[in-house]
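Before anything else, here's the structure in question.
With one protein chain removed, the remaining protein chains of the complex are shown where they sit.
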Amino acid sequence: MAEIGSFALLLALALSVYSFLAGIIALAFQKRTSSQLVGVTAGTSGIAASGEESSLITTLRQASERIGETARRAGIATFAAVLLASVVLVICAFRDDFSIAYILHHSNRDLPGPYKFAVLWSGQEGSLLFWSLLLAAYGFVLRLRYKTDPRLFAYASVVLSGVQIFFLLLLNFAAHPFAIVQGTIPADGNGLNPLLQYPEMVIHPPMLYLGYVGFTIPFAFALGALIMKYPGEKWINITRRWTMVTWAFLTCGVFLGAHWAYSVLGWGGYWGWDPVENASLMPWLTGTAFLHSVMMQEKRGMLKMWNMWLVFATFWLAILGTFLTRSGIISSVHAFAQSSIGDWFAWFLAITLIVFVFFFFKNKSHLRSEHKLESLVSRESSFLFNNLLFVLLCFTVLWGTWFPKISELVQGNKVTVGAPFYNRVAIPVALLLLILTAVGPLLAWRKTSLESLKRNFMWPTVGAVAVAVFLLITPQNWGSPFGLKPWQDISYFYSLMAIALSVLVTLTVASEFYRGGRVISKHTGQGMFASMVQLTHRNTRRYGGYIVHFGVVVVIIGFAGAAFNQDKEMEMGYGDKMTIGPYTLICRSYTDDDAPNYASEWAVLDVYKGGKQIDTMTPVRRFYKASRQTSTMPDIRSTLNEDLYLVFEGLNQDNGHPILKAHLNALVMWIWMGVWIMLIGTVLALIPNAPAPVRVPAPARLETARTAPVVTGD
Amino acid sequence: MSIRRNLLSKRGARSGKAFQAVVVSAVVFVLLGAGDPATRFSEIGHQMMCICGCNQILLECNHVGCPASDGMRNELMASLTRGDSDSLVEQGFVQKYGPTVLAAPTTKGFDRAAYIMPFAALILGFGLIVLVIRSWKNRPAPAIADGLSPVRGAELQQFRDQARKETDL
Partner (left out) sequence: MTWLPLCLMLAVACLYYVFYLPGRLFLGPEKTRAGYLRERKDAVYENLRDLNFEYKAGKVPDVDYTSLKSSLQDEAATILAEIDRLEKNPAPASRRARI
């Protein structure tokens, strides 16, 4: 089996090298012959071209087009080969083929089926194969859809093949997933890391990788468009959906990671500002900036150079993230094996940077735009500030991640850059961004008078202030965000600001729906709700985007809850009591159990609130036999107000009593709800716009009649 | 996140005494109000890292049998009860465990750069954007690019009308 996998990887490498080289040759020839043909037919070359010459050029051109087609097909075949290699690896995992080192180190006989499938991305070699597979899959779809714009797609395909070659080189020569175990083959494998044996771990890495890898596509299109000096901004239109889908995957991946950390690691939090978490956040931040600023280019032809850099930065940061995870250059708790492939990544990062910078400066003149801005207060300028803040947040995260290294270089000693640093620096910037989220949609393109801004902004502001005052004056015993006294602690101040600004954003989003709905309602005579639905359907990107904004504020409210978290640790024998917040926990029993894959210990606790029993909770600790590692399975009881989060920490060896830690985490459920809303908004934004009833009198020309939907803009 | 922390935890290994000290301190800081040693314990404890390699904030380090966090928490409690000032406590910890014990860079020496840089970038970026917007605003109205020549007179009117009709709501 392993031989087939190895062969498939070699074949994939050969195919992608061919796809890359043949693609370049074909495009170079097409460029040259097309300019010669133009010269010949227009007679501008100065020398009268003979018919023979012309037919030679035509033949050459046709040949180059055929080479281009083989390049495209080789790209498609690469997908088949990489897919085969991945399938072989998964089959080997299911067949417990421990002669393959990768399977030996990441699986064992008693591992449940779904986790055997997840073995594909549980270790270094496998996850690189998975990267390569996803890239090939994206490339496969792209190359099938080439009819949209064959030349642009041919350029993008060459860029993709270039990236693919890198990963396949790694797989074939540095991190081979089918390496064979030397000597006697052990009877059982070392098992999968127990922390990864959790249902979400089966979907979190694929989502995150789909996001990471996916940003290669907008980058490939952008670089392709830059190299070919693509006329106009249509390429952005073509890549828009790719970018949004990729962004949704990355969002999903980042938050699934947070949710996994929350439900498995047992320290009661969802985000620890670990370098690897940061690595996934950085491309998300620049990608989000790109999703916004790209509208400037689409609608006004502005920010072409900036967008080019933004899309490159996003791609580059995604690779940098992978580099950080693999190279061990920055100490992280995500203990992936440190290995030499860090050097490969460093080289790849350097080469992509050089290639991009070269083409950027070579074709910079093509990206010049000459648009004038009518006013300082306009949607355009709000997008600029939006981009500033996103990029700044990304810079802050990057700076914080690298600062220990920088400090070591400058002052000779490492420092820790942990959560307190990010809380101090990133929260104020994030709050500024929230203000902009509220103001931006109220600004009109090109020009907004302060007068109309004031008028549109007044009611949402009144609403937000009212909510803030309400939170200030309510009694504290109502629950977490009530009775907030911002002068007591800076974190309370941030929380209050975050909640008030979230209300502001929600109200401006609502007013956008209301105002747009009113216009449609006036025109069509429909009811308000139907009008709003129609409004959304007519411009899905804009109103889907607003729903994403709403999801973001729900997430922010969830984050704001962290200021009210409490925790308590106790040793609990039979009948012992622990009180935390409004809850009383009574230990009913504790016991242990044995399963083929793991042994477990757990406690059973009755949960009382207001004197009534409302639940029974069972936090568990497992000992995985194959890997000889322990893992906690916290029990979490979620409500809108707070999560009661119980961790079984261990047993007191003196008396055998379990040690339990209880966390009361405020508003955490809002985070997961907000993510769902964000995803729903993104899906809405992906739906094509509905054509509005056409009110144009029959025009004389066919071309002009083609376009007449009443769109509501962005 | 703390993968290593969980990996390090040994099954059930724990010294009862150290644990009791933690329970006592936890109970103390839950019961007492603001401005007292308990609040300071929580505040300072959240500014420090556990040094066992779990990369966790000291008071959030939860793995049973951690070779470091229990002792560190006791030390912290002891120096607070002694009445040491915040900076003295921190100095003591830095001297004993090295500067990485602090969860965030200090506000002294080169460490300040960690905080200054993002805000400097913010101000710089802000200024840059204002300059860019102003230059865009003061730009002369551009001739329509790409070699388009403006139309005049009746032709202009005709095409303007066409555009209006096709885009009216």
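Chains here go by letter, A and B, matching the order in which they are written, and residues are numbered from 1 within each.
The rule is short, and it goes like this: a contact is a pair of C-beta atoms (placed from the backbone, for glycine too) under 8 Å apart; a residue touches a chain by one contact, two chains touch by 3 or more.
On a predicted model such as this, the values are computed, not experimentally measured, just so you know.
Chemist: Could you tell which one of B:Ala78, B:Leu128 or B:Ala163 touches the chain left off the display?
Modeler: Only one listed residue reaches the unshown chain, and that is B:Ala163.
Chemist: For the chain left off this view, which of A:Ala28, A:Leu353, A:Val519 or A:Ile687 is in contact with it?
Modeler: A:Val519
Chemist: Against the chain that's been left off, what residues of chain A make contact? List them.
Modeler: So the residues of chain A touching the missing chain come out as 1, 3-4, 7-8, 11, 15, 18, 34-35, 38, 41-42, 44, 65-66, 69-70, 73-74, 76-77, 80-81, 84, 146-147, 149-151, 231-234, 298-301, 374, 442-449, 451-452, 455-456, 515-516, 518-519, 522, 703-704, 707, 710-714.
Chemist: Could you pull out which residues of chain B are in touch with the chain that's been left out?
Modeler: Looking at chain B, the ones touching the missing chain are residues 144, 146-151, 155-156, 159-160, 162-164, 166-169.
The definition used in the following text is that only the chains that are shown with their structure count from here on.
Chemist: Which whole number of Å gives the spacing of the CA centres of chain A and chain B?
Modeler: So the centre of chain A lies 20 Å away from the centre of chain B.
Chemist: In their shared complex, at which residues does chain A touch chain B?
Modeler: The touching residues are 193, 195, 261, 265-269, 272, 274, 276-277, 331-335, 370-376, 380-381, 384-385, 388, 391-392, 395-396, 399-400, 403-404, 407, 410-411, 413-421, 424-425, 429, 488, 519, 523, 566, 568-571, 601, 623, 629-632, 647, 649-655, 659, 661, 695-697, 699, 704, 707-708, 710.
Chemist: What part of chain B is in contact with chain A in the complex they form?
Modeler: 1-7, 9-14, 16, 19, 22-23, 26-27, 30, 34, 46-47, 49, 54-57, 60-65, 98-106, 109-111, 114-115, 117-119, 121-122, 125-126, 129, 132-134, 136-137, 139-142, 145, 162, 165-166, 168-169
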